[in-house]
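Quick one: structure below, then a few questions.
Only one protein chain is missing from this complex, and each of the others stays in its spot.
What follows is chain A.
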Amino acid sequence: MSQTKPYRVSHLDALEAESIFIMREVMAEFERPALLFSGGKDSIVMLRLAEKAFAPARVPFPVMHIDTGHNFAEVLEYRDSRVATLGLNLVVASVQEAIDTGLVRELPDGTRNRIQTPVLLAAQEKYRFDALFGGARRDEEKARAKERMFSFRDEFGQWDPKNQRPELWALYNGRHHPGESIRVFPLSNWTELDVWHYIAKENIPLPSIYYAHDREVVERNGMFYAVNEFIRLRDGETSEVRRVRYRTVGDASQTAAVLSEADTVEKVIDEVAATRITERGATRGDDKVSEAAMEDRKREGYF
């Protein structure tokens, strides 16, 4: 990098090296890993890291999409094109199907974030996945700040914050009994800004909704929701066309857009660096329910 410190690596290179190490460690020590892929930017970055970790071989594990049925069309298209390009084995676990068969019940408000959990756990059991890569980051949320790289889950998929294994050096303990499993979070040490810098550095394509575009939206509690098949205008509400982008991609009935002019990755980076609200605070109706909303969902086996 410079003449005085020739053996220095940038923080992005250090984060990448750590994530690749973790992915290889999982591949070496587990029998049936899979990567949770939502089509969101974090899982997209995770998939790129998997490509890089095993090159020139193919990504050696399947990707699993927990399909809420509340999708952005752009995200599904993106998913299918990545799967085709990389020759991936895609497993889809459908929340709609689980509702139809009675595994889960639709919530009164129609949102499907919370009922994803039993669907995820059933799919994990069906395919006997013993390790699941998730794109969660510790900077996202308070309960996640205490999450391990290798997060032990009991036979019910539950996370017990008081019963997590200490992680020293780069020595990860993935041992488990049949039925138990490990959630692995290779992006634990990345921040939202790191993810965007990496997307720019690697020139990773993203679903178009991450960049500023004109969309018909309705404002609720200061958040801008797309008006579409999942979100309809209520009495007294009016919609308007605004220039927006999505900071996160979740259940389309619950994920809000932010007003933005950032239509390139560089502009998004500037915007993220200057922004004053966390991405979940800005865009996720589900995290506002209670101060401990994420902690509760994680205990149940959420991502």
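One rule holds in what follows: a residue touches a chain if its C-beta (ideal position, glycine included) is under 8 Å from a C-beta of that chain, and two chains touch if they have at least 3 such contacts; residues count from 1.
We take it that contacts and distances are computed from a predicted model.
Peer 1: Could you tell me which of "ABC transporter substrate-binding protein", "Transcriptional regulatory protein YycF", "Sulfate adenylyltransferase subunit 1" or "Sensor histidine kinase inhibitor, KipI family" is the UniProt name of the chain missing from the displayed complex?
Peer 2: "Sulfate adenylyltransferase subunit 1"
Peer 1: Which one touches the absent chain: A:Arg79, A:His197, A:Arg215 or A:Arg242?
Peer 2: If we include the chain that is not displayed, A:His197 is the one touching it.
Peer 1: Which residue from A:Ser10, A:Ser81, A:Thr101 or A:Thr264 sits in contact with the chain not drawn here?
Peer 2: Residue touching the chain left out of view: A:Ser10.
Peer 1: Applying the definition given at the start, please give the residues of chain A touching the unseen chain.
Peer 2: Within chain A, the residues touching the omitted chain are 1, 5, 7-18, 20-21, 24-25, 27-28, 51-58, 138-139, 142-143, 145-146, 161-162, 164-171, 173, 175-177, 188-189, 191, 193-194, 197, 201, 269-270, 272-278, 281-282, 291-292, 295.
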